[in-house]
Structure formats: structure tokens, C-alpha cells
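Here is the structure we will look at, set down as C-alpha cells.
Here the complex is missing one protein chain, while the rest keep their positions.
Labels run A and B following the written order; every chain starts at residue 1.
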Amino acid sequence: MTGTMDQIFVLLQHWLTGFLPAAWQGPARVVLSVAVIVGLFPALFALTTVFERKGLGRIQNRIGPNRTGWLGILQPVADGIKSLTKEDIVPLSADGAVHFLAPVVLVVAVFMGFAVLPMGRKMVLVEMDAGLLFFFAMGASTELSVFMAGWSSRNKYSLLGAMRAVAQMISYEVPLLMSSVAVVMITGSLSLTRIVEAQDQYTWGFPHWYIFTPWGFAGFVMYAIAATAETNRSPFDLPEGESELVAGYHTEYSGFKFALFFLGEYLAMFSISGLGTTLFLGGWSAPFSWLGWIPSWIWFFSKLMLSIFVFIWLRGTLPRLRQDQLMNFAWKFVLPMTLLNLMVAALWRFLGEGWERWVICSAILVLAYVAMGRAGMHREHFGPRRYRYAE
Amino acid sequence: MSIAFYLIAALTLAGGLAAVLLKNTVHCALALTVAFAGLALLFLELDAQFAGFAQILVYIGAVAILVVFAILLTRGSETPKDGVYSRNWLAGLFIAAAVFAVLGWAVLQSAGGLPQGAVAAPTVTVLQIGNALVSRYVLPLEIVALLLTAAMIGAVIVAMHEKERQK
Partner (left out) sequence: MLGEGILKGLAETAKNFFGSFVTAERLTTVEYPEERIAPIEAARVFPFLVYDGGDWEAGLRCVACQICEKECPPKCIFIEKSKDKKPDALGKAQFYPAKFDIDISVCMSCQICVEVCPFEAIKMNTEFELATDDRFGGLLLDREHLARSNAYYHAIHATEAARVDAHLAAEKAKADAKAKAAADAAAAKALAPPAGGGD
């Protein structure tokens, strides 16, 4: 019974395509999976917008939207109708073709990323040997769309926002990849299904998720920081800072194109959280072996939604980082820590099983964290003013 | 030579042609990105997964952005007033045709040594590439690493000098 529940979508897919002639079944299976992904994740996006607004509201001592439908659950419908019926304003001197293509490129690149995420046991759209590499390749394409949006608007502030956004995304791309490389090193494969299967083992009931290892925990923290920066989420949302740059690179977009940018940003958040769960939180595997009767896809989506709630929580807590603070942090703290993490992961592998490797690896990481925290993030201490006029 | 190959080749050629024929320099850079994407698709069609994805990651994700930044931070983003095409385009066409002829001759010469008939494409996994990089091709790997480090240090020094001169 639990096996059937676990594989229910795969069985459904085979049953539905079974009605077609044999030659068409392969492509039909792919088309069906693609249709499900294209339908499911935007629906999840709509739900997330409500959760975000209500969650942020509660954190800020207020109720979120609660007038449209029970507990405000129909708010995304209202927002969708609004963005569809708004006038599509394109500035007169804007570059028409590029202005139109920018949101399209963003959404297409982000949707492609979902193709390699294993959402359940045997539930990957495309089983690729170099799945992780494909995911990061698609992530790199989103930077191009950000730049296209900012440049084609012919607006100084949009361009400035786009430049900042691209600089930020490129800077945090390196720690993102480096923290994933540690996982690849330990697993020995770039394929995401292999990575999840390697974490699907249990010792005394406890799972072998990589987050429960010293290098995995440090890697996960840095992956989370880099992921927050990659998707331009608070506290790294200076490029779209509403109080500084109006809306940054999507200032000149209105109506449906803006909704596409919004959708693209949230979908990027989903896919990068999905990758994070796959790499560090064990993907679709259950936390304890005796919980294995709950279907695997429920675990994957629960972990995904948990990551989203953490994103929302961070947004409600932290103030925005300034551009130079952001870049400082990336190059002077996160990148050295990820390189060290890579070496610690190698040490972990070569020390072999036993309690020594836990102690040594944890000690190295904690010491490095404290040392780099003191040295790398040097803050100026403001004393009493000793000059009369500014220089 | 399947239909997929012809489509991808057409895309690449269109991107390349647009990159030289368009007036706006940033449009040219974006058309070049389309050409890069076409190349990546060609790699993928030949089952070279690593090469294809690395092409997307490196060329589209980094080189295209670099080209675009370079265009923007210099004055290349303004459309030149007196036309884009140079006066001696005929000589340029002649040189391009000569280069193409040499390359084509080289490819066709080596095509004679290939095994006849349909052979299964060798599957090169990332593991094999990695192994080759650290065993047989370790010297090029180290030289590339040295080159990248030198480039980064050079960039930092250039940027630092500017800051000091301002003070």
C-alpha cells in the first residue's frame, strides 16, 4: 500500500499514456510530466505569495491579507487578475525586442532547472549523469535575463540595478558551486538521483543526510547564504530595493511582464531550495527509517516548503545589506569558508569511519569560522569626532 | 545528419550572422550568446554532456556577461553615426572565406581516417574527464590554474592602483 502511494504519480503517468500507441508513449510521458511541472510550481508560487504576506504580517505584529477568501487564500487570484488587466507600458525609447524577451528568458531558464530535481523515488523528469551541472548552467542563464531587462529599459536606475544584480549573482555563484562540489566529491557522482540515494541510508534510525555531518552543515549554511543572494532575496535584495532603486531592473515593467519577473524570482527560489534539499537534506528520503511509510514526494515537498518558510523568516528579520557589504561578505568570508569546507570534506573522506573524523572536522570548521569572523568582517569602531570639518 | 542537426546549425549560423550584421553593439553581443547556445546544443546532440553544459555555464553564464559589461563600460553602446560596416568589407570577406577554406580542408582531410559505417558514440563520463585531467593532462591543468591566478591578481592590482591614485 505504501509502495503504491509512493509511486502513485508514476503509476498514474503509465496508466494514462497506456491508452496511446506504443511509439508515442515515451514522448507522451515526457509531455505529461512537463505539463504537471508547469502547472504545479506556479500553483505553489501562488500559495507561497499568500504565505509570505501573511507570514511577514504576523512577524510584523499584524494580520496579512484576509479579505479575499477565507484567510486571504484567494489573494493570488486577485493579484493575477490585476496584473493581467494592467496596461502594458513600454517606454518609448526602450529596446522593444530585448525588453520583451527578458522575462521570457528568465522564466524559461528557471523552468528548465526543475527538469533534474528528483521529487520522489524514481520521479525525475530527465535522468542525467551531469544533472547538477545542467542545473547550474540554467542558473547562469538567469543572469543574462537580468542584464537584458535592465539595459533595455533605457533607464539609468534600471541599468544600475541590473549591474548590481549581475555583480551580486556572479559573486555568489562561486560559493554556491563550491559548496555543492563538496557534496559531489563525497558522493562521487554529479547525478542528483545518485546523491539522494547515497543519503537514503540509516544508522540506528538516523539518516545519512549530509547536513548532519560537519562539512555538510557548514556547506548547507553557505549554500543557503549563496542561494538567498542568487535569487535576490532579502537581505540581499538591494537590486530590487524598493526604497533605493524603485524596483531596480524591473522598474519599467508593468502588468503581465512584471508578473512574469515575480514568477521567475519565486520559481528560482523553489528550484534552488529543491536543489538544496536534494544535496544536503536528503531529497525525498524520510528523516527516520520508521517514517518511511510516508510517500517520498510528501517528504520532498515538505522540505521544500520548510526552506521557503526559512526564506520568509529571514526576510522578516534581517535589514537589507548594502552593496559593498554584500560583496565583501561574498569574497572575504563565504568564498574562503567554502574552499576550506572542500578541504575538510576531503579530510573527512580520507580519515575513514570513526569518531576522530567528527571531532577533527568540526574543530577545524569552528575555529576557522571564529577566526574569519573576527578578522574578515572587520567593523569600524566609531569613536568621538576628532576633526571639525569633513575632508 | 538528422533534422535536429540542421535546425541547430541554422540557429548557430543565424546567431553568428546577426552578431556581425546588426547595428546595435549590445544586440550583437546577445546574438553572439544565441550562437553560443547553438554550439552547446550541438555538443549535447553529440552526447557530449559535460562539454555542452560547461559551454552554457562558462560561455553564456560568464563570457557573454563579460562581453556585455565591456561594451557598456566603454562607449560601444552608442550606435556609431557613420555606419557600422567598414569600407574594405570585400577584403574582410575574402580573408574569412580563405580561413573557412583552410579549416574545411583540414576537417575533410581528417575525416578520411574515421571508421566507416555507424559506430556507437563513445560515452565519456565526467569521471573519465576528471581522471584524464589529473593524470594525463595535469600540466595543462596547472598552467591554466596559474594563468587564472595571475589574471585575478592582475585585476586586483589594477583596481587597487586606481583607488590609490584617487587619494
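Please note the rule applied: contacts are C-beta pairs under 8 Å (C-beta built on N, C-alpha and C of every residue); 3 or more make two chains touch, one makes a residue touch a chain.
All figures in this text were calculated on a predicted structure; none of them were measured in a lab.
The chain that is not displayed touches the following shown chains in the complete assembly: A.
Residue A:Arg58 is the one among A:His14, A:Arg58 or A:Lys82 that touches the chain missing from this view. Across A:Gly80, A:Gly255, A:Gly316 or A:Pro336, the residue that sits in touch with the chain not pictured is A:Gly316. Take chain A: the residues that touch the chain left off the picture are 55, 58-63, 66, 313-314, 316-318, 369-370, 372-374, 377.
Please note the rule applied: only the chains that are shown with their structure count from here on.
By the touch rule above, chain B contacts chain A in their complex via residues 24, 26-27, 30, 33, 49-50, 53-54, 56-57, 60-62, 64-65, 68-69, 72, 125-127.
By the touch criterion given at the top, residues 95, 98, 128-130, 133-134, 136-141, 143-144, 147-148, 151, 159, 163, 166, 170, 173, 188, 190 of chain A touch chain B in their complex.
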